[in-house]
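Every protein chain of the complex appears in place save one, which is left out.
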Amino acid sequence: MKGLIKKKKILMASGSSEQNILYPWLAFVSILLFNLIFTDGFFNLEIKNGHLFGSLVDILNRGTPIMLISIGMTLVYATGGVDLSVGAIIAISGAMAAKLIRPDYVKGVLEYGDQTSLLIVLLIPLALSFILGLWNGFLVAYIGVQPIIATLILMTVGRGIAQLITHGQIIVFEHSTFQYIGSGFFLGLPFPIILVILVFVFTWALTRKTSTGLFIEASGANEKASRYMGIPVRMIKSLTYGFSGFCAGLAGLIITADIKAADANNAGNFMELDAIAAVIIGGTINGGRFSLAGAITGALIIQGLTTTIITRGVPPQVVLVFKAVIIIIVALIQSGKLRNKVSKLMHTGEKIS
Amino acid sequence: MHDLNNNLLEIRGLSKSFPGVKALDSVNFTLERGEIHALMGENGAGKSTLIKVLTGVHKKDSGYIKLEDKNFEASSPMDAAEKGISTVYQEINLLPNLSVAENIYIGRHPMKMGLIHWKALNSLAQKALSKLDLDLDVTLPLSSFSTAIQQMVAIARAVDIQAKILILDEPTSSLDMTECKNLFVTMQKLKQEGISIVFITHFLDQVYETSDRITVLRNGRFIGEYETAKLVRFELISRMLGKELEQAMESSDKKTANDISEKEPFITLDNVEQKGVLKPFDLEMREGEILGLAGLLGSGRTETARLIFGIEKLTAGTVKLDGNPVNITSPKQAIEQSIAFCPEDRKTEGIIPDLTVRENIVLPLQAQKSFFKGITRKEQVKITDRFIDLLKIKVSDREQKAGTLSGGNQQKLILARWMAMNPRLLILDEPTRGIDVGAKAEIEKLIFRLRAEGLSVLFISSELEEIVHICSRVAILKDRKKIDELSGDDISEENIMKILAQESRADI
Partner (left out) sequence: MKLHLNQKNIPLLATLLVFTLLYLSGAFTYRGFFSLRVFVNLFIDNSFVGIIAVGMTFVIISGGIDLSVGSLVAFTGVLTANLLARTDMPPIIVILICLLCGAVLGFTMGSLIHCLHMEPFLVTLVGMFLARGVSFMISLDSVPIRNEMFIDISKAAIPLGNGMKLPAYAVTFIVMVIIGVWILHYTRFGRNIYAIGGNENSALLMGLPVGKTKILIYTLNSTICAVGGLVYSLYTLAGYPLAGTGLELDVITAVVIGGTLLTGGIGFVEGTLIGVLILGLIQTIITFQGNLSTWWTKVFIGILLCLFILMQRYLSARNIKDQYHD
């Protein structure tokens, strides 16, 4: 009992800037424990040609797209919104990159020679993704469209746009430097992991070392009051959607570079659910406090679960069911918390009135 | 003594506690048949808790409620309404998207062969409204009518559900004078039909104009029940405030020195207008003065404040700062010009309940800096602690969520936030509404201190007494424009009311 009180105090004192991510970590550890017992060689790590291999690295590596979009989604979610279009943006960005590498693909000429400048292959899809995200943000922040609807439009239209870019085909390509983004190694680690670390550190520093994070939380928690305090709420909201689009674009590049093909129909399919799940598991509040570390943990849980289930021989599509169940359970736990909080607030409110 | 048989509702020894606070402490309340009974008390006196227990929002802890000599207990407001006790709330709880007729009959639609009988519905509604001398096109959506009419519709609905008791919770706070008069006529009419009315209001005049008897609550306790005609106004106030009569007189009599400076005005509104909201008028403010905006609700007080603060855009006229025209189109720009604004609705426009006290205080300060130049945590703590100390904000911890503070402390928090910015002009919209008397006095003291430091304050309040007490100059607004100004010894409740009354006569 005493210990519990102590813990509570510590939690309160540990303060506001990051939510408590103890429980998500416990969940992730229990997934790993499950594998320790039931999956042979799960914890084996080996170094081949100076590259690290093993199931754990695999979870990290495969989890990179989810982690990336979760970082963007966290900020959007904290402003009180949601971004359903990330999957479609992944498809668009991948399609765009492939199209830039092989502009003549439609004509059916199968040649692997063109080497479009890496800069172009990276910058144009990323810029496009950012702009598409900004468009979402514009609809939400300046026009006042509900976030679900605004991003639902791009979720569906976006896949259409990706299909139009690829003309409905799967574009296969070879591009040695671009492929590095998806399958290269840096310092022994798969390059996508390095990318995620970079984006995470950048985002964390941007939000927690400047006042941006607090502005995002304030805008989400009380838009009007924030505006009256001189916080540029609309700009912040639009930018979070833009950033979410950028993250999705980067994830799209990693996926495309990894499989050396752009599949407009399947790339990033259902990935919005993964990101939302990761963000919610990570303890970010819809309109309020957010936790980037929590979102990363959430993404690891989702990926760990997916890998575990697939290694047990279940078809990957079925993983959807498990993810749905997890989200609903986490949301249920949180709503329980929410109800307690609301009833407490009501009582204190009574005290005042 | 009253004839016991004439009692419609009898509440005896009613108590209700919430964690940490006794909201009602053996309260008595007696309502006779066909009377208008005013329920009076300051904020926190327990009026709303009493109503909530009566209408089934809260469960009572002890005591009894008897309606027509039978034990009464409601499980929900609707249950209470069906048992004869209907409430019309200040923020009209109707459905703006549906027609007037449906608003009266929703849930009780007349049916014909399993279908809603629209014709019967409309004619029934017409009849129900005509009882209140109202003739409307009942097929129009409710949102196309004024607040006053919407309130009448709410009353019509309540009366139609066979109300024996009608509770009117602050019904007049958003009505103008003629609308109030109409409401009072309706109340008298209902009274003659034998309906008892519980009338909750802040306006003493209205109590004396309408009610037969008064029950006063204070701090959750029953203070007394009086016949309106026999209770002098000051006695009523002293019962409500719990002060002795002389003290009450003294505090309302205390005048501050009016040193109207001969300084140049630093902010001037020149013929400003916001189409459809404010008619063109001039206004100027000097440093170190407290300018009051007096007027009834809807007269344009809050709108003027919102215009100066850049929330709304002016459609004509100019705003000058130190003689230079400025174009303020957003709160951010207003803050850059050292203007600060404490909005009327603290909970939704003022504080951010989920963030901590510290964050709530430093936010606007940070918003003024560029995105990347934050204030260090150490500085934040220093600023926060200084203001918690200075304003005596009662917090357990500076990292406490702002939403858990009491109303008065939330108001102080908002003041602290702006004081940290060193503004030149502070706009206060109803800063003392819903705050207990102690905190009110502290906030008033604070305002005087700020003025002494050379700040100018634009003070909006619907309590004339407060305006007279605090302001060195008063601008009087009516019908969306400034109609007059008073300063120095001319400022008195009587004069302000005279000006307000004169104009309305001229209008007719």
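Letters are used for the chains, namely A and B, taken in the order the chains are written, and counting of residues starts over at 1 for each.
Basically, a contact is a pair of C-beta atoms (placed from the backbone, for glycine too) under 8 Å apart; a residue touches a chain by one contact, two chains touch by 3 or more.
Bear in mind the structure is a predicted one, so any value in this text is a computation, not a measurement.
Enquirer: Quick one: say which of B:L115, B:A229 or B:A452 touches the chain that got left out.
Expert: The missing chain is touched by B:L115.
Enquirer: Would you indicate which residue among B:P96, B:G224 or B:P325 is in contact with the undisplayed chain?
Expert: B:P96
Enquirer: Tell me which stretches of chain B touch the chain missing from the display.
Expert: Within chain B, the residues that touch the unshown chain are 76-79, 81-82, 89, 93-98, 102, 106-107, 109, 111, 114-116, 118, 139-141, 143-146, 157, 276-277.
Enquirer: Determine and list the chain A residues touching the chain excluded from the picture.
Expert: 82, 84, 139, 143-146, 148-149, 152-157, 159-161, 163-164, 167-168, 270, 273, 276, 286, 315, 317-325, 327-328, 331-332, 335-336, 338-339
Heads up, the rule we're going with is that only the chains that are shown with their structure count from here on.
Enquirer: Can you give the whole-Å distance between the Cα centres of chain A and chain B?
Expert: That gives a centre separation of 45 Å.
Enquirer: Touching chain B in the complex: which residues of chain A?
Expert: Residue list for chain A touching chain B: 12-13, 15-16, 209-212, 214-215, 217-218, 221-222, 224-232, 285, 288-289, 345, 347-348, 350-353.
Enquirer: In the complex of these two chains, what residues of chain B are touching chain A?
Expert: The touching residues are 18-21, 23, 43-44, 48-49, 309, 311, 330-332, 334-336, 341, 343, 348-356, 359, 363-364, 366-369, 371-375, 397, 399, 403-404, 406-407, 417, 434.
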